[in-house]
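I have a structure I would like to understand better, so I am pasting it below and will then ask my questions one at a time.
Note that one protein chain of the assembly has been removed; the remaining protein chains are unaltered in position.
First chain written, first letter: the chains are A and B, and each begins at residue 1.
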Amino acid sequence: MDKERVHNLLFVGVVVVTGVVVENTYLLQVMTFIGINTLLALGLNMLMGYAGQVSLGHGAFYGIGAYATAYLSGTLGISPWLALVCAIFLAVGVAFVVGRPTLKLSGYYLGMGTLGFGMIVHILFREAGSITGGASGFVGIPMLTLGPLLFEGGQSYFYLVWAVVFGAIFLCRRILDSKTGRALAAIHGRENAAVALGVDAHSLKLTVFMFSAALGAVAGFLYAHFVLFISPDSFGFMASVKMVTMVVIGGMASVWGALIGAVVITLLPEVLHGFADHEMIVFGLILMGVMIVMPQGLTKGVMERYARYKKRA
Amino acid sequence: MEDLLQYLFSGISIGSVYAVVAIGLSMLYRSTELINFAHGEFAMFGAMGLVTLWGQLKLPLPLAFVLTVAGVSMVGILFERFAIRPVKDPHPISLVIITVGASIVFRGVAMVVWGKDPVAVPSFSSHGSIEIAGAVIVPQSLYIVAAALVLAGSLHLFFRYTLQGKAMTACAVNKKAAWLTGIPSSRMGLFAVLISSGSGAIAGIFIAPVTMNTYDMGTMLGLKGFCAAMIGGLGSLWGAFAGGLLLGILECFGAGLISSGCKDAIAFVLLLLILYLCPGGLFAQKQADRF
Partner (left out) sequence: MHGIRKEHENLLLQVTGLTKQFGGVRAQDNVSFGVEQGSVLGLIGPNGAGKTTLFNMITGVCVPDKGEILFDGRSITSLPVHKRVTAGIARTFQNVELFPGMTVLENVLVGMHVRLKSGFWGAVIRSPRVVKEEQQARKKALAILEFTGLLSYADRLACDLPVGRQKTAEIARALATDPKLILLDEPAAGLNRIESMALGELICKIKARGITLMLVEHDMGLAMEVCDKILVLDRGEAIALATPQQITNDQKVMDAYLGEEFQCLN
């Protein structure tokens, strides 16, 4: 327990110090994106890693968060913070309506169902031009302010995003370290047995689905007010696949893993800058390679191998 | 009235392509219980192969056809050998992620090889289009429909009358029993992959002259093929065929009567409805609960 607290403090400390020390706007921007991606990975990780349900359409919730706040605060002129609340409610509502029938499916059918849902939402973003600006995107998203504070790029936004990330990690921890978390682990391990013990698997999966949708919407909100311009392609199939890749890399079922996944997936395109065309190939190979060799995820797989190695030595 | 007839003709033509894609997916599922999310990319490779071999290298069409199908089948076999067979714990979630990963790799490779811009090939023949009651049919549409019929028909005969085909059906019905009677199920799996990727390539080849061929055309084709296969009931040959036609026709009427923008959405809405309401397919006698 105490060791965990030390880790947490260390983590917060590192982030705070980074924000103070780093002055390069480009680096700050990259790290802000890492934060936003961590939120996405955290949410999907709850669903994939803990509840054991795959979703190939989570980009939709990311997009719903972004477009909801864009429309409400950009077009209608509502306070962005109010828009955030609406965005979360909208995403959770959509997750409820879609998740109820979809989460009854499993395996390939679940993959296809969530993929189809993601595609439909993506098409809606593209076609509902009067609200979303259509394929050319939405311009005119206001910057966030809080009292006298203006969150424009740079340091202030970095801190805002990471504060939200801390909050989300804290939330996930609390949920996992409770009766709900135990039940999740149970249905992931042996669904039949969990159900026979009275765990309502379907409603539990739905709860987690809605929770991860909410985190996705928050990430979308932060993304929209950061880049100030959004277009449907940021929330399409590739966005969903990127989210899955983050979770798979990070090692399913680990909160820190989500962070590692987000770091890798955000930095990879920056590192591969000269090879922009090869980005897709690299993503795909990572996904395939990790799943073939270490189906439990990269972080966990490496850690297990290391433990085995140490035991032998 | 002409419009409606036109939608119907277009629907049958595009539906035949979906049917061929669906047949490939469905036959693979039947023998191996694998859903290949990268199946649409085989069709993309088929189209791109034709563009290169026939459109650019000017090989004779039949040769280009054979080479393309052989090449794509080769890719399919390598894919099965190196990405599917080594999976120790073939849980659907892992396989979903692996095949999605493969689809992205294929797409990335195609983007590097063929670039991001659409490429086109001419129609297979230079006959003029035919007019029936005011609706126009381009000859390529007829070739597509014929190809779908020939493919489905020959697969039907194959499964019904050849030893290999019967063995594959036996494998599909009961792996363990088939194994006990000495049918090598891994070879059957390989054969199924061959049929599946080959027919994917055929779909791509026939659609190439009437569409914009891009590195990412496979995604939509694959998903619609899956939708069609689901409509007809996964694993059923003629179900996949009928599902493809139905989807194509609905799509064209939707695009014509509602809006062309929502054309793609129709397939996905249909897909969700099928998944929720009758996962065994529209023609299934009884609800199948495989999963």
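Just so it is clear, contacts are C-beta pairs under 8 Å (C-beta built on N, C-alpha and C of every residue); 3 or more make two chains touch, one makes a residue touch a chain.
Computed from a predicted model, the values in this text were never measured in an experiment.
Seen in the complete assembly, the chain not on display touches A. Listed residues A:V94, A:V165, A:A183 or A:V282: the one in touch with the omitted chain is A:A183. Among A:A193, A:V271 or A:V293, only A:A193 touches the chain left out of the display. Among A:V22, A:C86, A:M143 or A:I175, the one in contact with the hidden chain is A:I175. Mapped onto subunit A, the interface with the missing chain covers residues 171, 174-175, 177-183, 185-186, 189-190, 192-200, 207, 211.
Keep this in mind: only the chains that are shown with their structure count from here on.
Separating the centre of subunit A from that of subunit B, both taken as means of CA atoms, is a distance of 32 Å. On subunit A, the positions that touch subunit B within their shared complex are 48, 52, 54, 56, 101-102, 104-109, 111-113, 115-117, 119-120, 123-124, 126-127, 237-238, 241, 244, 248, 277-288, 291-292, 295. Across the complex, subunit B meets subunit A through its residues 35, 37, 83, 86-89, 91-98, 100-109, 111-112, 219, 223, 226-227, 230, 259, 261-262, 264-265, 268-269, 271-272, 275-276, 279, 291.
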